[in-house]
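Apart from one protein chain that is not included, each protein chain of the complex appears where it belongs.
This part shows subunit A:
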């Protein structure tokens, strides 16, 4: 990998034999082994499971088969949850972008003359990771609970109708997703903006671009790579998330996402083929969505 990366830069016309050096392959070996062991094998096992059918003899266990109807069944049964997952994840990504971009801009550009403050702000962005994701999400459940301060204030102001809870709603799930994934959006955006050459913005101003125009024509295109990575890092895990939407945390039966369905099928219903089929559907859907997104943004080289 390292070898090809360097030679590709210096000259593309180099003989192909030199670029496919055996040393490079040798260096790749640990990575390849890792992928085979921890990605390819489980994936194949998942594919096999997804086509299994119930064992006619022993109730509750499954035998290998080619029962492709599994896919039709799960799509029919869980279509609503799939759409909800996509919708929730998309909204959470949008909100994370609305929070993460200004935050990344503030840390990467506004705070650039003050490296100390910049470091401090970055630590604050990362700080939530010092506490377990589960604990933090539970804490929000507490804050949003019917006896909690927020429900109290909203109820007193008659914004929240009597008997209406905050937790267990689409709002609380999207809130939780947004909250949990904001750092994943902020950090890549910060990283691209921190290396943005401010002299380019001056050149934009010098060439009659008002601050707004310069932002649109210079800053935004030059931070596209960060926005791309941030969006993917947020959308992909958010679409498969099963913590925020679960009943033990911020969700309810009305907010079930595909991650919860997979979890239930694997662990509670023990319907392994359905769970496997759903997992693969989710993977494929994300793969298609992401490649469409990358193609549309025309930034393949940024990945």
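The criterion applied here is as follows: a contact is a pair of C-beta atoms (placed from the backbone, for glycine too) under 8 Å apart; a residue touches a chain by one contact, two chains touch by 3 or more; residues count from 1.
Everything below uses one rule, namely that contacts and distances are computed from a predicted model.
Novice: Name the absent chain by its UniProt protein name; which of "Cytochrome c oxidase subunit 3", "YceI family protein", "Phenylacetate-CoA oxygenase subunit PaaJ" or "Spermidine/putrescine import ATP-binding protein PotA" is it?
Specialist: Answer from the record: the omitted chain is "Spermidine/putrescine import ATP-binding protein PotA".
Novice: Which of these touches the unseen chain: A:74, A:218 or A:250?
Specialist: A:218
Novice: Any idea which of A:146, A:197 or A:248 touches the chain not displayed?
Specialist: That would be A:197, which touches the missing chain.
Novice: For the chain that's not shown, point to the residue among A:210, A:270 or A:291 touching it.
Specialist: Selected residue, touching the omitted chain: A:210.
Novice: Could you pull out which residues of subunit A are in touch with the chain that's been left out?
Specialist: Looking at subunit A, the ones touching the missing chain are residues 197, 199-200, 202-211, 213-214, 217-218, 221-222.
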